[in-house]
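Sharing a structure below in structure tokens format, with a few things to ask.
All protein chains but one are shown in place.
Lettered A and B in written order, each chain numbered from 1.
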Amino acid sequence: MKHFITVSDYTQQELNMLISRASEMKAKRAQPSLKGKNLVLLFFNSSLRTRTSFELAMQQLEGNVVTLNAGGDTWKLEIEEGVVMDGDKAEHIKDAARVLGRYADAIGIRAFAKGNDWEEDKKDPIIDAFVRYSGASVINMESSLYHPNQVLADIMTIQERYGKNLRGLPVTLTWANHPNPLPMAVPNSFLLACAIFGMDIRFVRPSGYDLDEDIMNRAHELAGESGGTISVTDDFKEGFRGSKVVYPKSWGSLRFYGKKDEEREYRKGLGRWMVDEEKMKLTDGAVFMHCLPVRRGVVVTDSVLDSERCLTYEEAENRLHAQKAVLTHILGEAP
Amino acid sequence: MKHFITVSDYTQQELNMLISRASEMKAKRAQPSLKGKNLVLLFFNSSLRTRTSFELAMQQLEGNVVTLNAGGDTWKLEIEEGVVMDGDKAEHIKDAARVLGRYADAIGIRAFAKGNDWEEDKKDPIIDAFVRYSGASVINMESSLYHPNQVLADIMTIQERYGKNLRGLPVTLTWANHPNPLPMAVPNSFLLACAIFGMDIRFVRPSGYDLDEDIMNRAHELAGESGGTISVTDDFKEGFRGSKVVYPKSWGSLRFYGKKDEEREYRKGLGRWMVDEEKMKLTDGAVFMHCLPVRRGVVVTDSVLDSERCLTYEEAENRLHAQKAVLTHILGEAP
Partner (left out) sequence: MKHFITVSDYTQQELNMLISRASEMKAKRAQPSLKGKNLVLLFFNSSLRTRTSFELAMQQLEGNVVTLNAGGDTWKLEIEEGVVMDGDKAEHIKDAARVLGRYADAIGIRAFAKGNDWEEDKKDPIIDAFVRYSGASVINMESSLYHPNQVLADIMTIQERYGKNLRGLPVTLTWANHPNPLPMAVPNSFLLACAIFGMDIRFVRPSGYDLDEDIMNRAHELAGESGGTISVTDDFKEGFRGSKVVYPKSWGSLRFYGKKDEEREYRKGLGRWMVDEEKMKLTDGAVFMHCLPVRRGVVVTDSVLDSERCLTYEEAENRLHAQKAVLTHILGEAP
């Protein structure tokens, strides 16, 4: 049973194989078929790119696809084990997982962190339940911890610009301001992916915005294997100088996890954490990347986003091709 | 024009034919095509299994399928005849039915009982409007009165375990506790289906939880024709002893219909109406069945649901195959 939960379950070689397959499909040199295969997409949160690109991916591959809004189209799901279900949740997630596993060859899940208790969110309980109970392949469409399809498309986009060998490429992953404390899935996964590919990662964030220790340790481990480096700083010059890729993302502080009002207060001093022309000038002609959606005038200025060095729409397009590679890898015939 | 509103519109022989067709497709020995046929699914209520299995069924049959959430995706629908429509309902159901009938060869409808006035709910006004006005085949995806696709899958599941001839098979249909007064469609349809197949039905429920008199009369009539029996009791020993199938379901009391608070008060004494190991021990090694979603720790204990004798996920899977049989019966070429 193949899953796609985090890029760190895959080697650099395996990820390169997926990206090659994606590039073949993008160039229309390959048209694999998943005729007769069944994909269910289950969304606990909103989506534009992920929903559209996964639905189209499966349709283009001639497979069957059903999309469900959990809690909207379906019943509310209980996640706790052994609980007496006399509240508002009509179905236990393990029963939903077992049932959907009877219909689907693969199940895509979007389930963001809830943002109240990091130890709880860190368990990725919904992804975990589907892996344990569904008996189907599970594809992570963004969980508390990871967003592997996003960063697979990101690596593909970086390779299109800088070539297949990314070892030593200077990349800036920087925290950005935002009105809300967002999940950490994207920075976690981007950091891990860059580490797998041996890049020279500059992780730039203000005090209080470190990522989870286990993620950082895993990233250092992967960088060690691939010949990459990770430096951490809160200094813009240090973080942006000489960089080839600027990748901003906002996320919530682990220090203030579950305390939105306190964090909002703290962030009042962080308005300068926005990517603008001045920061871009520090780089070595870096491209600008973002997973989208992005807050204009908060995370990045209009002028940077609307400039020629912006690759965000290319990243979004590559989501489609990368996901077709993931789907054929998971559901296709063995070669 | 073929409809699928209630199993009691079909004979045992016809239902067996549908189940045989479903089994052929489950075993991948038959792959009929509904290419060019159009199915619209209209949901007035939430769904997990029904939505997923119907969408996939039609896709696997190569037909076209569109799913609508009534009142969400679409306009709110007026049901009353001859009313001046100056309220919040923008479209009359007869106009919606006529229009959808122009697009669809078959229309699947989910429309639960509203739970305020049984005489009103008993008319199944939404199903009725689509049968009268749409000019298309109507498939009942659970109405106030019936849930025929569920019990067709249930009978298929029972036959897989006990063979095609179910005459005299001891089956326990038992009321179960629940925080809310639920619709009666499932117990109504399961009772009718078991009666059509001549089973030895034990209907176990506390005082106040009898089903509608017309349903009971029809079930007795069908049991008379098929050689089945129906006994009614509130005694667990009498109801479970020697049984081969335990099928719990919660539903609202006709005595308290529309009086939720009174019913909630009354139910405080009914917590022991849960299927547990003790009740299962009374049976003759019965299998456990449930239509899902199910409240763990309220309707059934975790240990029974997670045991090997539990067939609920098999029932859920068989929904897909049974519905493909229904769809090809209704929309396919005459043989």
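We take it that a contact is a pair of C-beta atoms (placed from the backbone, for glycine too) under 8 Å apart; a residue touches a chain by one contact, two chains touch by 3 or more.
None of these values were measured; they are calculated from a predicted model.
Touch with the chain omitted from the figure is made, among A:Asp86, A:Glu120, A:Asp234 or A:Glu317, by A:Glu317.
When the missing chain is restored to the complex, the residue among B:Thr11, B:Asn45, B:Thr74 or B:Asn180 that touches it is B:Thr74. In the complete assembly, the contact with the undisplayed chain comes from B:His92, out of B:His3, B:Lys26, B:Arg49 or B:His92. Contact between subunit A and the unshown chain involves residues 43, 46-49, 51-53, 55-56, 59-60, 69, 72, 179, 292-298, 302, 305, 312-313, 316-317, 320.
Against the chain not displayed here, subunit B makes contact via residues 36, 38, 40, 64-66, 68, 72-75, 78, 82-87, 90-92, 95-96, 98-100, 102-104.
One rule holds for everything that comes next: only the chains that are shown with their structure count from here on.
Chain centres here are Cα means. That of subunit A falls 40 Å from that of subunit B.
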